[in-house]
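See below for the structure under consideration.
Yeah, one chain of the complex is gone here, protein chain that is, but the others are all in their spots.
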Amino acid sequence: MPSYVPHTDADIAAMLAFCGLSSIDELWETIPSALRLAGGLDIAPGLSEPDTLARFERLGAANRACGPDLVCFAGAGAYDHEIPSAIRRLANRTEFVTAYTPYQPEVAQGVLQALFEYQTLVARLTGLEVANASLYDGASACVEAVNLAVAAAGRSTVWVSRGVHPTWRETMRTFAAGTGHDLVDVDLVDGTTAWPAGGEPAALLVQYPNHLGCVEDLAAARAVADAHGAMLLVAVDPVAAGMLRSAGDFGADVAVGEGQPFGTPLSFGGPYLGLFACRLEHVRRLPGRLVGETVDADGRRAYVTTLRTREQDIRREKASSNVCTNQTLIAVTCAIQLAWLGTGGLRELARRCARGARYARDGLLALDGVEPVATAPTIREFAVRPPVDSATVVDRMLEEGFLAGVPLDESVGAGDGLLVAVTERRTRDEIDAYVAAVERVIK
Amino acid sequence: MPSYVPHTDADIAAMLAFCGLSSIDELWETIPSALRLAGGLDIAPGLSEPDTLARFERLGAANRACGPDLVCFAGAGAYDHEIPSAIRRLANRTEFVTAYTPYQPEVAQGVLQALFEYQTLVARLTGLEVANASLYDGASACVEAVNLAVAAAGRSTVWVSRGVHPTWRETMRTFAAGTGHDLVDVDLVDGTTAWPAGGEPAALLVQYPNHLGCVEDLAAARAVADAHGAMLLVAVDPVAAGMLRSAGDFGADVAVGEGQPFGTPLSFGGPYLGLFACRLEHVRRLPGRLVGETVDADGRRAYVTTLRTREQDIRREKASSNVCTNQTLIAVTCAIQLAWLGTGGLRELARRCARGARYARDGLLALDGVEPVATAPTIREFAVRPPVDSATVVDRMLEEGFLAGVPLDESVGAGDGLLVAVTERRTRDEIDAYVAAVERVIK
Amino acid sequence: MSGPAGGRATSIPLMGRDEEPTVFELSSTGRRAWSFRTTGVPEWPEDELVPAGHRRDEPVPLAEVSERDLVAHFTRLSHRQYSVDLGAYPLGSCTMKYNPKLCDDVAAMAGLANVHPAAPVATIQGWLELLVELGESLCAITGMHSATLQPPAGAAGELTGLLLMRAWHRDHGEDATRRRVIIPDSAHGTNPASVTLGGYEVTTVPSDDRGCVDVAALRERLDTDVAGIMLTNPNTLGLFEEDILEIARSVHEVGGLLYYDGANLNAILGVTRPGDMGFDIVHMNLHKTFAVPHGGGGPGAGPVAVSERLARYLPGPCPVRLADGTFGWHAPDRSIGRVHSWHGNALALARAASYIVANGGDGLQQVSEVAVLNANWLRHRLRGVYDVPFDRPNMHEVVFSATNLKKARGLRAVDVAKRLLEEGFHAPTVYFPLIVDEALMVEPTETESPETVAALADAMERIAQDSADAAHDAPRTTPVGRVDEARAARQLIPTFDARRSGGAD
Partner (left out) sequence: MSGPAGGRATSIPLMGRDEEPTVFELSSTGRRAWSFRTTGVPEWPEDELVPAGHRRDEPVPLAEVSERDLVAHFTRLSHRQYSVDLGAYPLGSCTMKYNPKLCDDVAAMAGLANVHPAAPVATIQGWLELLVELGESLCAITGMHSATLQPPAGAAGELTGLLLMRAWHRDHGEDATRRRVIIPDSAHGTNPASVTLGGYEVTTVPSDDRGCVDVAALRERLDTDVAGIMLTNPNTLGLFEEDILEIARSVHEVGGLLYYDGANLNAILGVTRPGDMGFDIVHMNLHKTFAVPHGGGGPGAGPVAVSERLARYLPGPCPVRLADGTFGWHAPDRSIGRVHSWHGNALALARAASYIVANGGDGLQQVSEVAVLNANWLRHRLRGVYDVPFDRPNMHEVVFSATNLKKARGLRAVDVAKRLLEEGFHAPTVYFPLIVDEALMVEPTETESPETVAALADAMERIAQDSADAAHDAPRTTPVGRVDEARAARQLIPTFDARRSGGAD
């Protein structure tokens, strides 16, 4: 086995002697003997590095990863986008990877400035004034948005569109067991949210485009929110944002989202990145870390985590959130990828996804028996209802070499359906082959 | 296509204007118009990065790379050793990869110190006092060793054992067409060099262990050299060196070798690493760069390329060699890997290779009709004579999933044979399967 | 034993002490780095792709840079960043150990990285096996029954644990009556914050003069309205709670549950187990003990392991080993529900799994032995130089105090920290735990050699003899000098755009 402990036996003996001890066992004198584990851990002895790598290679081979042999048309919040060589290499720089939270800004300007740039990019993407330095994922960003809204409004009911990603809604519900917030599901009608008339919500949460891929009418949502004096919380798809008017533009108070599409592989679902932006007036309720610009003793520009009094290590039980370790490295990756895309590239990315999705959708809907789940306009993801149930379609499509999509969750309330995402990586040939394969498997 | 040129049209226009030019074409005014290439290069337009990567992935897939599907028993100067994760990552650090030759030592201490450590490690490995900062490969190291010896001795005949790697010998012969050196082939007898009695060689060049894997008697070679007042040049296998008395210990004047085994993949033969070490008395004839320790203006330890007056940029036609760009990054990689192996690891590596080779050799020689090519002791590589010709064996073994070895080159003068190398990566199961497969294919 | 500069980051200014411009300042209209593959997908006019009222007029203004400038910018930023790979990082409570590079390779394996989280079970057998085995190893290490790997960080694990507590009490008809959760005054800030989010009230229990939970004071606070207690053991002073069995008994007696904050697990691998101490719920920070690199503040992973009686409440779906030897998902019957969009920080989990496999049971035990030895050595070495508020056998970290220096010469913990930066070390954690004045919480970890630990001690000793004036100007050799934190909060500039508009607030 490899040893990551540098100490030789001689080192250990010398250090023990310095401490006045004669054996390692004496280090444990404050541990009641009843608690001393006899015989060590019930875990196999260590493996050499090559043996360890071989074992995980074997585990990897026991998966069917997306790639030429399993072409990915699945999305639902986890997308198969291109990751350029430059981004991977920069984001893997060991100074970023093995740094800690920037508690000492004088030696952490690298991470701090990257986060400052990340915050700026997310703010621009969402059309809002301030963004935090990351949350765990899309789900946690929704949870925190609701917490912020409830705290700001002093009311605890939040209307949540069924068009919000099902696992995000489930996660919100899990955490609502602690906060006691009252989350009210709001149904979709033909693909977009049909807000109720009465009630006193603190906020409305809507996804844009929503889980069915449909573009929600944010102007209408804002109007409903205004009618109730409620806040508008929008979960945005940051890729579609390249062509859509921003959440901020429609008057959203908070925008959240999943940042995985920018530089992070599918990763079996994590680590991903919770995007969180809001209007400046809410900054003192912002969850998580915030980086601000300042100066050093000589007046040079410098960055530091700021408004720390919101945070748990200072505010403790009164903190705006309990988040401590967040997803910094994924945020840095996102910043690098967004800078790589730049103004023109993001738009081009969105267009390419949208064109691919349109082409695939037209192809699928031309098949006998395939119906749209909703007729509202979609951008880069869409749901169709095949004549056989969609889980079966997905299973059969595996043999055809495709990850065909994600079957719709019941909780969306749209019936059975297959959610299909098309990214800029999908070629016309792949889409044609995909449609042809779907035709075969639904026969 | 991607553009690695940052300039926008506006940038170009502004810069042209500053230069008083109105078009790019005017930049070429000093080029006779007869020489201006009309219609651009006859090379296809650029591809996007993903398209480019896909194209090279396809080329890679058109090879059968060594790995689980083609288990490597080939060596002959190119070995399939383990490359630890840490080494790959360190050697790929962009500061090392994208640096130039350390012309400005104040901002090149990283590369300079790494080379200083490399020189020290190579000197220790060979048992000599000084090593240069790298040559191109094993072949070029041999060429330079001969050049050094001839210059030092003032005689131009060099005895070259046929146990020296055939392509190295061919390369020496190619360059001898320029220098006019007289290279005399010396035959092997039962696997080791049989030095002639007469003649006036400037030097003897012998490989240790030699191309057949046999351990040459260096004491005898030194005695022969002494009898002629000649220098002893030894091409060492740096892995076997982990168990063998060093070339320096036997009185070699120069040791050369191929450094690929330390951290460099098979790479289809390059970039590899020419090791070159010699006795201090020859340092002013040393080819290539040499790093030395010195101090900076404040007396702090610092490193710099030194004895530069040997080099071509200063000495021009009188330089000890024409080498300029060398293999620095591979030398740095070698240093990192040697430090990773360390004192104990190198010995363990050598042992493991030797054990595997012994086990494989015993297995092969137990097969009907397989004979040893020579009976002299071998360490980590050996040659056997199969009952069918060895090129056929290699071809048939491909279907069995093995790169069986390298057929002996005629110029070795040992007849047909299969040269087999076993590294520390080969498991007992692989060796057993290999031997069983050989048994099948020679039937 | 003191070697030359062991473990110190001796890296230095390549260049002048200049500012690095933001990517926005490097931007120039029309430049680009991006390129996409050729797909052959037909064109569509944009207005057919986006409904009219939702189409943006202008593209999102991001930045426009060449790949060359992008690479240089972020490479230069990386040179303004301290990291474990540059030197020692003795941040107490954070376990900034060396992360073996082998784990990077595992996280990069295509067979793991390119798997969609919603892919059918037949295509993810390798992942499920990996997760099941990791869960089993974590249970073996903590002495618990089963685990969820979903929580993406320690704090998320805490909140998950509190919701498990809640679910338990609810199923026992006590949701309304059990309102309080007890935490020691030395606790990490996430503990009280999580308690609040779990819907509970915080009751603080003081530490006694040994630095441990004051058991008498605890008993006073225990009643049937207590849902549970959250403890770290060793605690944030680096001390083992010697009365832990007594504490467990008392809490259990009133029907409360015991929560173990596993941030300090690096001290006890193979030595003792929270399960044996009586804990019901345990979270682990895989980014501390199990070598997931911190990434500048994340991602981490905060799995939660529980005793058998709580297993049915775990978040679902859980990866499980099926009777036929394959793997699948299982939703516990009384599950509190998901706590993550998918299955947790999977690639971070894979890193930890490979770290555990490579070290093995024997290697992990050695980890704790040496982590504790290093920290005790340091206490012996620096006692007399710094105050040691609790000068008794410590575990993997040791809390010093600069009160003596403050009294003598006005040298505060923060000054020591900033001077250490100059000396080539990251600073320890300062002013935490809150119950120690001028706290300097040092955790060398097991991956630092004796030479490095000695060099750190030498530096801390030198600094303790410094003049307060010299320290006030520190650090002077870092990419920027002492940073004005107050101004950042006073004149908030959270984005480059706010900067241009002169700062918000």
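Labels A, B and C are assigned to the chains in the order they are written; within every chain, residues are numbered from 1.
Criterion: a residue touches a chain if its C-beta (ideal position, glycine included) is under 8 Å from a C-beta of that chain, and two chains touch if they have at least 3 such contacts.
Computed from a prediction, not measured in an experiment: that's the story for all the values here.
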| item | value |
| --- | --- |
| Chains in view that touch the one left out, judged over the entire complex | A, B, C |
| Touch criterion as defined above, residue of B:Q109, B:S161 or B:T193 at the omitted chain | B:Q109 |
| Omitted-chain contact residue, chosen from B:V158, B:L329 or B:A383 | B:L329 |
| Among A:L41, A:V71 or A:V107, the residue in touch with the chain that has been omitted | A:V107 |
| Residue, one of B:A227, B:V295, B:L365 or B:V388, that touches the chain absent here | B:V295 |
| Chain not shown, touching residues in subunit C | 3-21, 25-26, 28, 31, 66-69, 71-72, 75-76, 79-82, 85-87, 98, 100-101, 421-424, 447-449, 451-452, 477-479 |
| Touch list for subunit A against the chain that is not drawn | 1-6, 8-11, 47-51, 54, 84-86, 88-89, 94, 107 |
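Operating definition for what follows: only the chains that are shown with their structure count from here on.
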| item | value |
| --- | --- |
| Interchain centroid distance [CA atoms averaged], subunit A/subunit B, Å | 47 |
| Subunit B residues counted as touching two or more neighbouring chains | 49-50, 84-85, 89, 94 |
| Overlap residues in subunit C, where contacts from two or more other chains coincide | 31-38, 65, 67, 75, 100, 102, 104-105 |
